[in-house]
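For this depiction, one protein chain was excluded, whereas all remaining protein chains were kept in their positions.
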Amino acid sequence: MAIVRGWRTPLCGGVILSLLFAASSLFQPVTALAADPSGETTLLEHPSASLDFIWIVFAAALVFIMQGGFAMLTAGLCRAKNVVNLMMKNLMDFSIGSLAYFSVGFALMFGATRGGLLGTSGWFLSGESYDVSEYLLFLFQVMFAATAATIVAGAVAERMKVKAYFLYSIVICALIYPLYGHWVWGGGWLSALPFGVGHVDFAGSGVVHAVGGFVGLAGALVLGPRIGKFDRQGKPHAIPGHSMTLAALGVFILWFGWYGFNAGSTLSALELRSAVIAVNTTLAASSGAVFSLIAIHAITKKLDVGMALNGAIAGLVGITAPCAWVEGWAAIVIGAVAGLIVVLGVLGFDRIRVDDPVGAVSVHGLNGIWGLLAVGLFADGSYGLYTTEGPMVVGLLYGGGVGQLVAQAVGAAVVFVWAFGLGLVLFKLLDVLLRGIRVAPQEEIEGLDVGEHGGRAYPNFTVVDEPPLH
Amino acid sequence: MAIVRGWRTPLCGGVILSLLFAASSLFQPVTALAADPSGETTLLEHPSASLDFIWIVFAAALVFIMQGGFAMLTAGLCRAKNVVNLMMKNLMDFSIGSLAYFSVGFALMFGATRGGLLGTSGWFLSGESYDVSEYLLFLFQVMFAATAATIVAGAVAERMKVKAYFLYSIVICALIYPLYGHWVWGGGWLSALPFGVGHVDFAGSGVVHAVGGFVGLAGALVLGPRIGKFDRQGKPHAIPGHSMTLAALGVFILWFGWYGFNAGSTLSALELRSAVIAVNTTLAASSGAVFSLIAIHAITKKLDVGMALNGAIAGLVGITAPCAWVEGWAAIVIGAVAGLIVVLGVLGFDRIRVDDPVGAVSVHGLNGIWGLLAVGLFADGSYGLYTTEGPMVVGLLYGGGVGQLVAQAVGAAVVFVWAFGLGLVLFKLLDVLLRGIRVAPQEEIEGLDVGEHGGRAYPNFTVVDEPPLH
Amino acid sequence: MAIVRGWRTPLCGGVILSLLFAASSLFQPVTALAADPSGETTLLEHPSASLDFIWIVFAAALVFIMQGGFAMLTAGLCRAKNVVNLMMKNLMDFSIGSLAYFSVGFALMFGATRGGLLGTSGWFLSGESYDVSEYLLFLFQVMFAATAATIVAGAVAERMKVKAYFLYSIVICALIYPLYGHWVWGGGWLSALPFGVGHVDFAGSGVVHAVGGFVGLAGALVLGPRIGKFDRQGKPHAIPGHSMTLAALGVFILWFGWYGFNAGSTLSALELRSAVIAVNTTLAASSGAVFSLIAIHAITKKLDVGMALNGAIAGLVGITAPCAWVEGWAAIVIGAVAGLIVVLGVLGFDRIRVDDPVGAVSVHGLNGIWGLLAVGLFADGSYGLYTTEGPMVVGLLYGGGVGQLVAQAVGAAVVFVWAFGLGLVLFKLLDVLLRGIRVAPQEEIEGLDVGEHGGRAYPNFTVVDEPPLH
Amino acid sequence: MKKIEAIIRPERVSVVKEALELLGYPGMTLTEVKGHGKQKGFVQQWRGSQYRIEFLPKVKLELVVENGEAVKPVVEAIVQHARTGEAGDGKIFIYPVEEVVRIRTGERGTEAV
Amino acid sequence: MKKIEAIIRPERVSVVKEALELLGYPGMTLTEVKGHGKQKGFVQQWRGSQYRIEFLPKVKLELVVENGEAVKPVVEAIVQHARTGEAGDGKIFIYPVEEVVRIRTGERGTEAV
Partner (left out) sequence: MKKIEAIIRPERVSVVKEALELLGYPGMTLTEVKGHGKQKGFVQQWRGSQYRIEFLPKVKLELVVENGEAVKPVVEAIVQHARTGEAGDGKIFIYPVEEVVRIRTGERGTEAV
């Protein structure tokens, strides 16, 4: 997905448009206003816009429901005693984040660029931005910003203060996400790198997932591990989540929403490549699930459902950047590697004593990077710069040379440094400001729900905290 | 959304259509039949209809899944011992209600009007109504009727007899909802009020939500409070719901479906205002959640997740009527007020000893009214009468004078009197007919599932009834 | 749905297309390539394709989420101790199955036919099949294949080894489903039967549901009943599922997805019959729920929610084949009969000691057959061969004579013999290969989660196995 | 010291608890149990086929008192407040207790109760 | 009066219950408990890392009988029906009971059992 101002007119779209323009000249010409809040002018000048509006409104709705998917997945993978807290955070990162993105973030990301560094117009979607096309772009984009925000919830789960999380939500949606997003999708410097066609990221392996994953890593590090996660010898102890049905439901909902996430990132209904994108999305998720299961079974001899669920999401994250530029078999390979990465990541972070309760860093961070690199490897030259139009994106394996891979690697390095670095600064700062971003040990043991929220998630059930009993 | 017969041809749609008409005249002219069950003629005469069919079929599906959202939200906010009963009611209000709306309701609502009071054609969608456009309108509308019906389930939860609820479902879908709907959307008298542009309600703050909310209020009053809700001194006691994960899931699903509810109410893919509508929907929901949380935290110092979830839905209800006529910042204000209303409403109804287990009256009833009035305040004159075409809808704050606000207030008064009044009559009547619409106290204490349904929701878990233990 | 190569040009589509073709001739003619991976050529030659791509991508996403629906429904209707196992199977039948369908299945189903028996091109969607239209068809079709696969999970639940299930998933998606699918939708011999217009099945009552249902029956028979299901006297004992909220959620999600399943099966946005299809889908589901509830209440005097939920799905399965060819009232009748069939089926299979934990055989198998026959009875002649174009499909009750009913009966017989027969062979073979496809009795009693998966679904809750306590 | 163990209806717990507190016995332990006795179970249904629930939910209330004299008023209070007069009201059992220790302080005997 | 408390495998509850009813002892109370003894726990896995479940689910069956003579047949019936011969079969403990009260009627002593 890349910035769209007005409606793209590729060759064939041109056919339709020129034709209709000819006809429209029979009527009184309507002066094109800069801002068209009713949509009348836009439709008149670009009749095919109606297709794009259908496409994006539904795609945005699909991306929205991913919030519900993340909520269920995170809840399912955490303990019952912290679930109210998690639901609160999941609801509010979207709610607070969308207001922040509306106020500031969208303008920073898609406003007129200042030197490729940041956007500077469109604050509060007001004035010239009170326009159906601007609102449409915002609609789709706000869902992406909120997705980045909610990814972090999993990595910092079960121990971060609510207030710290609320403040974090503002910062990621108003600053961290939009600025990096501007560099890739807003006409910024990364998209103009002099390697390959510049750094590209079709639907946000880097812009959304790696940003979320690495801010999450920073959060997990600043917070430290949950009580009981590592014993005095540093040996990791499993802290199982409280509901595998909700976790599975979360994965199915996320996968469903991902069709909007990836295919919708064409931003235009005239890009029939959407079919290839959706198929690649399907195959990579499948392959991620299969290969993470194979890997964990090889290591532990157990058919570990938590890992297979993580694997499906890993495959989805991995295909998010390359989805438009690769063929079906490549999507399977990309998903398979993603499945392996997530297994090694989860086990590896446990070994180096980073406590990421739901595996968010491995799933979104590591595989976000993998997705970016995969473009540089597998792009087959059949699709252009976010459209059918050239220059075509070609990766190393298809004779495109090392250029695109370099552009991807630069973007990957930048996203890591930016997200992890700013994440560290942010959480350290909040730690000072709020006298700790972590709840008191007693509250952590009792569960975060009883304290700050004054209520538990399942009052009609006897909830037992499994780990103290083993 | 307002009645559509044939396909609207605003200026620019006209461009497309006239063009295609010209072309179609090269072929043998096809006589326009009154009913076109295959869709061949409709497509030939209105090629852009194909866009509208895509738009409405998907939007209707989104509205449908709100049934699942309501089911999860209501279940989550009630006790485990009554959940089978609630699932039964949620499934059957749609099932029974849709058959009732198919038989009678749709004809009363959208049939040829008799004096602006009721429709009189299209029974059973047969004869002339066996037509793709009629079926399409029915598809979208039946989802709305069922939404109104299912809202009531929450207000009467945990104590109403199943049979009473089944009979109620028929009456609301066959009579209460369609008649009021006719007055607003079917060309009836409210839409023709001589104030402003007449009473308008874009997607049903009044027609759907206030109707459901106030019939629910009537039900809650006739039933009386649940055992244990108020003690002998009349002090309210909390009866916490059994699953905050399901409640949160319900809210995410509802919010998701609301994109179909509001944006789909354009009824035409050529109305690009859909983007503004979807953005407003997003912002109002976010703002509702944020401000209800702020309000309840100010009052109780707790980050009350149940209230924040209610607040998000409140914001959605509030923006439903004005979604097409206001700007982003206004949507935020509307949502914020909705968030405050729901907090005051829930606390207030507790104080006056009305037991509404899920807060349905505050969320849908009070905020339904608020949504109607908000049109009269915030409509900014950029959008017309359910289309881009004038007369434009202008509210008080945008110099439109008090006219539109009066039209909205009249509609609000009518919906309250109609829904609450008929609700009272209906439930009183059922109370007599069925020798009580409330289950026996013993059954209420044991839970409704064990008695009438012969089974509990969670047989593999030990379910405890929290309140008797405090 | 039937095979589509290139884009259909019905009369009115023709209007649009000829018009745009005329215009496009102003440009350099683009040679139609066999494979168009970017979609540029396809759009140029068939501008209306962009509508179809929107339509199918979203419809496919809706069908995908049915996987989540099946997961929740199956989980809800089974015991907590086996839920990890079920989630694993539900995730992996899609994941493994989609890779199998990509590799082999799709080519067998939609490749160039060899004598109407099997397709022989398009392996791995590579070469000529790396084409947006082929990918689009695959996208929609892979969801159908996976639906057939996942239906079986319910019938063999709580006792089949995971490995056996994985192998089964490959075989159904690579062979059983695609071959039968080829005969009906791929231009095969069943569609060319010399009765009526040949055997037709609009969205897969037979191709998807009966195939899944009868393979499931074979699985249930080869496995035998669960321990405790029948006592020494052969009396059936109820084994209640562990969550009615998840079961209900599953039904709502399935119903939602079914709009994509049925309406999407037009495969073209120019078929406005989609509105009728969606309405029929709604009415049949409603009627299935209502009539199954009436039936079970008549027999047992209980408002049995499990049966009503099954009834809604039964109605959906029943309408799947006839959805495009019947009127609203007929959909209600079809749903009502489906509701009765499912009640008799579930009680009947209990009586003959077939243990089908979720009722999959009755819901999908028996009603799959019913759906096929219903076309031969109720098709009203208003719609043609998967399009508006003739020959029209006319059933017995509309004066079409017995021809169509015969064609449907032949298809029904074939699907039963094929699915049940191959299912038996497959599971018997796996039984030999894997030294039993059933887990050890001790593992079955303890639950499948603790053994093979090394983890339980709900570690924070005390899970009790209800049946030993009654 | 004696232990008074009462198996009562779940819905009577709160009134019994209040009565015991009024008597000056705030310390008690509750367990969710399932019971079977004179009271009949009931028939449930699952997708059309029926099954019997034979054990009904009860709450076991345990209360250790300092001496034999305290038993009588406590038992009377429980009987009075837990009784509905219908089958299933439950039973009270009295056991000897040899020693009590308060974990917080290590106190023993009657002081620890 | 005596209390017979048996810690048994959850899956043996129904047969033990039937046997006790046949013996004429319908009244009993069940509690879901977790036990640890000779029987080893087992290893579980969570997203790749392993942990041990050391307490296994058991059911505690409590049955108060009128006198010492009734103990023997009851204990035998439980042993016979709860036994599988593998570690984890559980134990039976016998306690003295000083008094029994039926809440419904206020009856005391052996009549109340």
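List of remarks:
A, B, C, D and E label the chains in the order they appear, each numbered from 1.
As a working rule, contacts are C-beta pairs under 8 Å (C-beta built on N, C-alpha and C of every residue); 3 or more make two chains touch, one makes a residue touch a chain.
What you see is a predicted model; the values in this text were computed from it and never measured.
Across the whole complex, the hidden chain's contacts among the shown chains comprise A, B, D, E.
Within the complete assembly, B:Ala238 is the residue of B:Ala35, B:Leu117 or B:Ala238 that touches the hidden chain. Touching the missing chain, out of B:Val343, B:Ala360, B:Leu373 or B:Leu405, is residue B:Val343. Contact between chain A and the unshown chain involves residues 445, 450, 453-456, 462, 464-465, 468-470. In the full complex, chain D contacts the hidden chain through residues 3, 17, 26-31, 64, 95-104, 106, 112. With the whole complex as reference, residues 2, 6-8, 31-38, 54-55, 58, 60, 71, 75, 78-79, 82-96 of chain E touch the missing chain.
Simple rule for what comes next: only the chains that are shown with their structure count from here on.
Looking at which positions face the partner, chain D and chain E present mostly different ones, since fewer than half of the interface numbers are shared. The rotation relating chain A to chain B, fitted on Cα atoms, comes to 120°, given as a multiple of 5. Interface comparison, B-D versus C-D: the higher count of C-beta contacts falls to C-D.
Distance from the chain B centre to the chain C centre is 32 Å, each centre being the mean of its Cα atoms. Annotation: 54 Å between the Cα-based centres of chain A and chain D.
For chain E, residues that reach two or more other chains under the stated contact definition are 30, 32, 44-46, 50.
In chain A, the residues that reach two or more other chains under the touch definition are 19, 51, 54, 58, 240-241, 243, 249, 300, 302, 304, 306, 458, 461-462. Contacts between chains, counted with the stated touch criterion, involve the pairs A-B, A-C, A-E, B-C, B-D, C-D, C-E, D-E.
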